[in-house]
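Heads up, this is only part of the complex; the chains shown haven't been moved.
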Amino acid sequence: MALYTTHLPQWKQDEVEQIVSLANEYRLTGLVDLHGIPAKQMQEMRRDLRGKAVLRMTRNTLVEHAFGSMGEPIDGINSYIDGQSALIYTNDNPFQLYKKLQQTMTKMVARPGDIAPEDIVIEKGPTSFKPGPIVGVFQQAGLPAAIEGGKVVIRERKVFVKAGEEINAKQADVLSKLDIRPIDVGLSLQVAFYDGTFYEPSTLAIDETEYYNNVVLAAQQAFNLGVYAAYPTAQTIEPIIAKAAGEARNLGVEAAIYSKDIVELIIGRASLQAKALKGMTE
Amino acid sequence: MEYIYAALVLHNAGKEVTEDAVTAVLAAAGIEVEDSRVKALVAALDGVDIEEAVAKAAAAPAVAAAAPA
(Lines give C-alpha, C1' and ligand atoms only; values in the text may rest on other atoms or scores of the structure.)
Protein backbone atom coordinates (compact mmCIF):
# COMPACT_ATOMS: atom_id res chain seq x y z
CA MET A 1 0.00 0.00 0.00
CA ALA A 2 2.95 2.26 0.54
CA LEU A 3 3.63 1.79 -3.13
CA TYR A 4 0.14 2.98 -3.92
CA THR A 5 0.57 6.25 -2.06
CA THR A 6 3.97 6.95 -3.49
CA HIS A 7 2.28 7.79 -6.76
CA LEU A 8 0.74 10.80 -5.04
CA PRO A 9 2.31 14.22 -4.80
CA GLN A 10 3.80 15.07 -1.42
CA TRP A 11 0.88 17.24 -0.17
CA LYS A 12 -1.55 14.47 -0.96
CA GLN A 13 0.61 11.96 0.82
CA ASP A 14 0.71 14.25 3.84
CA GLU A 15 -3.05 14.57 3.74
CA VAL A 16 -3.52 10.81 3.60
CA GLU A 17 -1.15 10.35 6.51
CA GLN A 18 -3.03 12.95 8.45
CA ILE A 19 -6.34 11.14 7.86
CA VAL A 20 -4.83 7.88 9.03
CA SER A 21 -3.14 9.32 12.07
CA LEU A 22 -6.32 11.04 13.23
CA ALA A 23 -8.24 7.79 12.74
CA ASN A 24 -5.72 6.09 15.01
CA GLU A 25 -5.77 8.87 17.55
CA TYR A 26 -9.53 9.10 18.07
CA ARG A 27 -11.91 6.37 19.11
CA LEU A 28 -14.47 7.46 16.56
CA THR A 29 -14.04 8.22 12.89
CA GLY A 30 -17.12 9.35 11.04
CA LEU A 31 -18.39 10.80 7.81
CA VAL A 32 -20.63 13.83 7.78
CA ASP A 33 -22.59 15.32 4.94
CA LEU A 34 -21.85 18.98 4.37
CA HIS A 35 -24.33 19.41 1.57
CA GLY A 36 -25.99 22.80 1.49
CA ILE A 37 -24.28 24.32 4.47
CA PRO A 38 -23.43 27.96 3.82
CA ALA A 39 -19.96 29.11 4.77
CA LYS A 40 -21.19 31.20 7.70
CA GLN A 41 -23.04 28.28 9.31
CA MET A 42 -20.09 26.06 8.62
CA GLN A 43 -17.87 28.35 10.66
CA GLU A 44 -20.35 28.41 13.53
CA MET A 45 -20.58 24.65 13.59
CA ARG A 46 -16.83 24.26 13.58
CA ARG A 47 -16.66 26.62 16.51
CA ASP A 48 -19.36 24.67 18.36
CA LEU A 49 -17.46 21.45 17.87
CA ARG A 50 -14.09 22.78 18.93
CA GLY A 51 -12.60 20.69 21.68
CA LYS A 52 -15.21 17.96 21.18
CA ALA A 53 -14.54 16.83 17.66
CA VAL A 54 -12.19 17.45 14.75
CA LEU A 55 -13.78 18.22 11.43
CA ARG A 56 -11.67 17.70 8.36
CA MET A 57 -12.70 18.54 4.82
CA THR A 58 -10.68 16.88 2.15
CA ARG A 59 -11.00 15.21 -1.21
CA ASN A 60 -13.01 12.04 -1.35
CA THR A 61 -10.31 10.31 -3.34
CA LEU A 62 -7.79 10.95 -0.59
CA VAL A 63 -10.19 9.64 2.03
CA GLU A 64 -10.58 6.49 -0.02
CA HIS A 65 -6.82 6.15 -0.31
CA ALA A 66 -6.37 6.63 3.40
CA PHE A 67 -8.92 4.08 4.59
CA GLY A 68 -8.01 1.74 1.80
CA SER A 69 -4.47 1.77 3.12
CA MET A 70 -5.72 0.97 6.64
CA GLY A 71 -7.56 -2.13 5.47
CA GLU A 72 -10.38 -3.94 7.21
CA PRO A 73 -12.59 -3.18 8.95
CA ILE A 74 -12.28 0.59 8.77
CA ASP A 75 -12.05 0.64 4.98
CA GLY A 76 -15.76 -0.11 4.99
CA ILE A 77 -16.22 3.57 5.58
CA ASN A 78 -15.43 4.20 1.91
CA SER A 79 -18.73 2.74 0.83
CA TYR A 80 -20.51 5.56 2.67
CA ILE A 81 -18.67 8.40 0.92
CA ASP A 82 -21.21 10.45 -0.94
CA GLY A 83 -21.02 13.90 -2.48
CA GLN A 84 -19.71 16.44 -0.05
CA SER A 85 -18.51 14.28 2.78
CA ALA A 86 -16.18 15.47 5.47
CA LEU A 87 -14.40 13.48 8.13
CA ILE A 88 -15.17 13.86 11.78
CA TYR A 89 -13.09 12.52 14.64
CA THR A 90 -14.01 12.42 18.33
CA ASN A 91 -13.68 10.41 21.49
CA ASP A 92 -17.41 10.68 22.16
CA ASN A 93 -19.42 7.59 21.55
CA PRO A 94 -21.42 7.62 18.33
CA PHE A 95 -24.70 8.25 20.12
CA GLN A 96 -23.26 11.29 21.81
CA LEU A 97 -21.81 12.56 18.56
CA TYR A 98 -25.07 12.06 16.72
CA LYS A 99 -26.89 14.00 19.40
CA LYS A 100 -24.39 16.85 19.27
CA LEU A 101 -24.64 17.06 15.51
CA GLN A 102 -28.42 17.05 15.68
CA GLN A 103 -28.15 20.05 17.95
CA THR A 104 -26.19 21.94 15.30
CA MET A 105 -29.10 21.65 12.87
CA THR A 106 -30.69 24.97 11.99
CA LYS A 107 -33.66 25.88 9.84
CA MET A 108 -32.79 27.53 6.56
CA VAL A 109 -34.61 29.14 3.68
CA ALA A 110 -35.40 26.67 0.91
CA ARG A 111 -33.69 26.90 -2.44
CA PRO A 112 -35.19 25.57 -5.64
CA GLY A 113 -34.53 21.86 -5.84
CA ASP A 114 -34.47 21.32 -2.08
CA ILE A 115 -36.54 18.42 -0.77
CA ALA A 116 -39.17 19.21 1.86
CA PRO A 117 -38.10 17.30 4.99
CA GLU A 118 -41.70 17.36 6.27
CA ASP A 119 -45.05 18.76 5.14
CA ILE A 120 -44.70 22.50 4.70
CA VAL A 121 -47.95 24.00 5.89
CA ILE A 122 -49.03 27.59 5.38
CA GLU A 123 -51.63 28.66 7.89
CA LYS A 124 -54.74 30.61 7.08
CA GLY A 125 -54.72 34.29 8.01
CA PRO A 126 -53.45 37.74 7.17
CA THR A 127 -49.93 38.39 5.90
CA SER A 128 -47.83 41.48 6.31
CA PHE A 129 -48.12 42.29 2.60
CA LYS A 130 -50.05 45.20 1.17
CA PRO A 131 -52.20 44.52 -1.91
CA GLY A 132 -50.15 44.33 -5.08
CA PRO A 133 -48.68 41.94 -7.60
CA ILE A 134 -47.63 39.65 -4.78
CA VAL A 135 -51.16 38.22 -4.71
CA GLY A 136 -50.56 36.90 -8.20
CA VAL A 137 -47.19 35.49 -7.21
CA PHE A 138 -48.82 33.60 -4.36
CA GLN A 139 -51.65 32.37 -6.48
CA GLN A 140 -49.34 31.17 -9.24
CA ALA A 141 -47.40 29.15 -6.69
CA GLY A 142 -50.68 27.50 -5.69
CA LEU A 143 -51.37 29.46 -2.55
CA PRO A 144 -54.98 30.56 -1.98
CA ALA A 145 -54.23 34.26 -1.48
CA ALA A 146 -56.72 37.14 -1.68
CA ILE A 147 -57.13 40.75 -0.65
CA GLU A 148 -59.28 41.41 2.34
CA GLY A 149 -59.54 44.60 4.36
CA GLY A 150 -56.58 46.19 2.63
CA LYS A 151 -54.28 43.23 3.29
CA VAL A 152 -53.11 40.14 1.53
CA VAL A 153 -54.56 37.15 3.35
CA ILE A 154 -54.25 33.40 2.99
CA ARG A 155 -57.83 32.19 2.72
CA GLU A 156 -57.30 28.70 4.04
CA ARG A 157 -54.68 26.45 5.57
CA LYS A 158 -52.66 24.77 2.88
CA VAL A 159 -50.15 21.96 2.73
CA PHE A 160 -47.89 23.90 0.41
CA VAL A 161 -45.26 21.23 -0.23
CA LYS A 162 -45.62 17.64 0.86
CA ALA A 163 -42.85 15.87 2.70
CA GLY A 164 -40.32 14.39 0.30
CA GLU A 165 -41.33 16.57 -2.64
CA GLU A 166 -38.97 18.89 -4.40
CA ILE A 167 -39.51 22.58 -3.78
CA ASN A 168 -39.75 24.40 -7.11
CA ALA A 169 -38.54 27.92 -7.81
CA LYS A 170 -41.94 29.56 -7.34
CA GLN A 171 -42.54 27.76 -4.08
CA ALA A 172 -39.07 28.63 -2.83
CA ASP A 173 -39.74 32.26 -3.66
CA VAL A 174 -43.06 32.28 -1.78
CA LEU A 175 -41.56 30.54 1.24
CA SER A 176 -38.76 33.02 1.35
CA LYS A 177 -41.20 35.95 1.08
CA LEU A 178 -43.22 34.51 3.97
CA ASP A 179 -39.99 33.91 5.88
CA ILE A 180 -40.71 30.21 6.26
CA ARG A 181 -37.52 28.21 6.76
CA PRO A 182 -38.30 24.58 6.06
CA ILE A 183 -34.86 23.13 5.45
CA ASP A 184 -32.75 21.48 8.13
CA VAL A 185 -29.18 22.39 7.58
CA GLY A 186 -26.31 21.05 9.57
CA LEU A 187 -23.75 18.34 9.81
CA SER A 188 -25.58 15.10 9.31
CA LEU A 189 -23.73 11.98 10.30
CA GLN A 190 -23.56 9.39 7.51
CA VAL A 191 -21.71 6.74 9.43
CA ALA A 192 -19.52 6.38 12.48
CA PHE A 193 -16.79 3.81 12.97
CA TYR A 194 -16.23 3.24 16.66
CA ASP A 195 -14.49 0.43 18.50
CA GLY A 196 -14.59 -1.76 15.42
CA THR A 197 -18.24 -1.28 14.63
CA PHE A 198 -20.12 0.85 12.12
CA TYR A 199 -23.07 2.85 13.38
CA GLU A 200 -25.62 4.27 10.98
CA PRO A 201 -27.94 7.18 11.77
CA SER A 202 -30.99 4.94 11.97
CA THR A 203 -29.42 3.23 15.00
CA LEU A 204 -28.15 6.40 16.51
CA ALA A 205 -31.37 8.37 16.71
CA ILE A 206 -32.35 7.92 20.34
CA ASP A 207 -35.55 9.07 21.91
CA GLU A 208 -34.50 10.93 25.04
CA THR A 209 -38.09 11.25 26.17
CA GLU A 210 -38.36 7.50 26.25
CA TYR A 211 -35.26 7.28 28.41
CA TYR A 212 -36.61 9.96 30.70
CA ASN A 213 -39.90 8.10 31.01
CA ASN A 214 -38.05 4.89 31.73
CA VAL A 215 -36.03 6.55 34.48
CA VAL A 216 -39.27 7.80 36.01
CA LEU A 217 -40.77 4.35 35.67
CA ALA A 218 -37.71 2.67 37.18
CA ALA A 219 -37.75 5.05 40.11
CA GLN A 220 -41.43 4.40 40.64
CA GLN A 221 -40.95 0.68 40.48
CA ALA A 222 -38.11 0.79 42.96
CA PHE A 223 -40.17 2.97 45.25
CA ASN A 224 -43.20 0.70 44.97
CA LEU A 225 -41.09 -2.36 45.64
CA GLY A 226 -39.39 -0.73 48.61
CA VAL A 227 -42.69 0.24 50.17
CA TYR A 228 -44.40 -3.02 49.31
CA ALA A 229 -41.61 -5.10 50.80
CA ALA A 230 -41.33 -2.66 53.71
CA TYR A 231 -37.64 -2.19 53.05
CA PRO A 232 -36.83 0.94 54.98
CA THR A 233 -34.68 3.60 53.35
CA ALA A 234 -34.67 7.35 53.68
CA GLN A 235 -37.05 7.56 50.71
CA THR A 236 -39.39 4.75 51.63
CA ILE A 237 -39.68 4.88 55.40
CA GLU A 238 -42.35 7.58 55.56
CA PRO A 239 -44.68 6.01 53.04
CA ILE A 240 -44.15 2.66 54.73
CA ILE A 241 -45.15 4.12 58.07
CA ALA A 242 -48.11 5.84 56.47
CA LYS A 243 -49.12 2.59 54.88
CA ALA A 244 -48.84 0.70 58.16
CA ALA A 245 -50.77 3.38 60.01
CA GLY A 246 -53.40 3.43 57.30
CA GLU A 247 -53.79 -0.31 57.50
CA ALA A 248 -54.11 -0.16 61.25
CA ARG A 249 -56.82 2.48 60.94
CA ASN A 250 -58.64 0.48 58.33
CA LEU A 251 -58.56 -2.55 60.56
CA GLY A 252 -59.66 -0.53 63.57
CA VAL A 253 -62.63 0.95 61.78
CA GLU A 254 -63.56 -2.25 60.00
CA ALA A 255 -63.47 -4.35 63.16
CA ALA A 256 -64.91 -1.56 65.34
CA ILE A 257 -61.96 -1.52 67.68
CA TYR A 258 -62.76 1.34 70.00
CA SER A 259 -59.51 3.22 70.13
CA LYS A 260 -59.29 6.94 70.75
CA ASP A 261 -57.62 7.72 67.42
CA ILE A 262 -60.30 6.14 65.32
CA VAL A 263 -63.47 6.28 67.36
CA GLU A 264 -64.61 9.35 65.45
CA LEU A 265 -64.28 7.45 62.21
CA ILE A 266 -66.32 4.62 63.66
CA ILE A 267 -69.00 7.07 64.80
CA GLY A 268 -68.97 8.65 61.38
CA ARG A 269 -69.39 5.32 59.75
CA ALA A 270 -72.23 4.30 62.07
CA SER A 271 -74.04 7.58 61.47
CA LEU A 272 -73.73 7.23 57.73
CA GLN A 273 -75.05 3.71 57.91
CA ALA A 274 -77.99 4.91 59.96
CA LYS A 275 -78.61 7.68 57.45
CA ALA A 276 -78.46 5.30 54.55
CA LEU A 277 -80.90 2.96 56.26
CA LYS A 278 -83.18 5.84 57.15
CA GLY A 279 -83.16 6.90 53.54
CA MET A 280 -84.40 3.46 52.54
CA THR A 281 -87.26 3.56 55.01
CA GLU A 282 -88.63 6.88 53.86
CA MET B 1 -82.38 8.66 64.56
CA GLU B 2 -82.39 6.60 67.78
CA TYR B 3 -85.05 4.32 66.32
CA ILE B 4 -82.82 3.59 63.38
CA TYR B 5 -79.84 3.00 65.65
CA ALA B 6 -81.93 0.62 67.70
CA ALA B 7 -82.74 -1.30 64.55
CA LEU B 8 -79.04 -1.39 63.69
CA VAL B 9 -78.14 -2.68 67.14
CA LEU B 10 -80.51 -5.56 66.55
CA HIS B 11 -79.49 -6.22 62.99
CA ASN B 12 -75.79 -6.18 63.83
CA ALA B 13 -76.31 -8.61 66.61
CA GLY B 14 -78.07 -10.92 64.22
CA LYS B 15 -81.46 -10.37 65.81
CA GLU B 16 -84.73 -9.80 64.01
CA VAL B 17 -85.98 -6.24 63.94
CA THR B 18 -89.44 -6.66 65.49
CA GLU B 19 -91.63 -4.09 67.23
CA ASP B 20 -91.02 -5.72 70.58
CA ALA B 21 -87.28 -5.88 70.12
CA VAL B 22 -86.99 -2.26 69.05
CA THR B 23 -89.19 -1.17 71.91
CA ALA B 24 -87.08 -3.13 74.38
CA VAL B 25 -83.84 -1.56 73.16
CA LEU B 26 -85.19 1.95 73.25
CA ALA B 27 -86.77 1.45 76.64
CA ALA B 28 -83.49 0.11 78.02
CA ALA B 29 -81.93 3.38 76.91
CA GLY B 30 -84.47 5.19 79.06
CA ILE B 31 -86.36 6.48 76.06
CA GLU B 32 -90.10 6.99 76.15
CA VAL B 33 -91.05 4.86 73.20
CA GLU B 34 -93.69 5.99 70.72
CA ASP B 35 -95.50 2.90 69.51
CA SER B 36 -96.50 4.45 66.24
CA ARG B 37 -92.93 5.27 65.33
CA VAL B 38 -91.81 1.75 66.14
CA LYS B 39 -94.62 0.36 64.01
CA ALA B 40 -93.74 2.73 61.17
CA LEU B 41 -90.06 1.78 61.37
CA VAL B 42 -90.63 -1.95 61.36
CA ALA B 43 -93.14 -1.63 58.53
CA ALA B 44 -90.74 0.51 56.55
CA LEU B 45 -87.88 -1.93 57.07
CA ASP B 46 -89.97 -4.79 55.79
CA GLY B 47 -88.35 -5.84 52.55
CA VAL B 48 -85.34 -3.58 53.03
CA ASP B 49 -81.93 -5.17 52.70
CA ILE B 50 -80.28 -3.63 55.75
CA GLU B 51 -76.96 -5.28 54.91
CA GLU B 52 -76.88 -3.54 51.59
CA ALA B 53 -77.79 -0.16 53.01
CA VAL B 54 -75.04 -0.46 55.56
CA ALA B 55 -72.48 -1.66 53.05
CA LYS B 56 -73.14 1.31 50.83
CA ALA B 57 -72.45 3.71 53.63
CA ALA B 58 -69.31 1.87 54.67
CA ALA B 59 -67.45 3.55 51.89
CA ALA B 60 -67.67 7.01 53.29
CA PRO B 61 -65.69 7.11 56.55
CA ALA B 62 -62.43 6.93 54.70
CA VAL B 63 -63.39 10.08 52.93
CA ALA B 64 -64.26 11.68 56.22
CA ALA B 65 -60.77 10.84 57.30
CA ALA B 66 -59.39 12.78 54.41
CA ALA B 67 -61.09 15.97 55.39
CA PRO B 68 -59.33 16.97 58.62
CA ALA B 69 -55.85 16.75 57.13
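When the chains are written out, they are named A and B in that same order, and each has its own residue count from 1.
Assume a residue touches a chain if its C-beta (ideal position, glycine included) is under 8 Å from a C-beta of that chain, and two chains touch if they have at least 3 such contacts.
This is a predicted model, so every value here is computed, not measured.
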{"item": "Copy-number formula (whole complex, one representative of each chain type shown)", "value": "A x1, B x6"}
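The rule we apply is simple: only the chains that are shown with their structure count from here on.
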{"item": "Touching residues (chain side subunit B, partner subunit A) in the complex", "value": "1, 4-5, 7-8, 41, 44-45, 48, 50, 53-54, 56-58, 60-62, 64-65"}
{"item": "Residue ranges of subunit A in contact with subunit B within the complex", "value": "249-250, 253, 265-266, 268-282"}
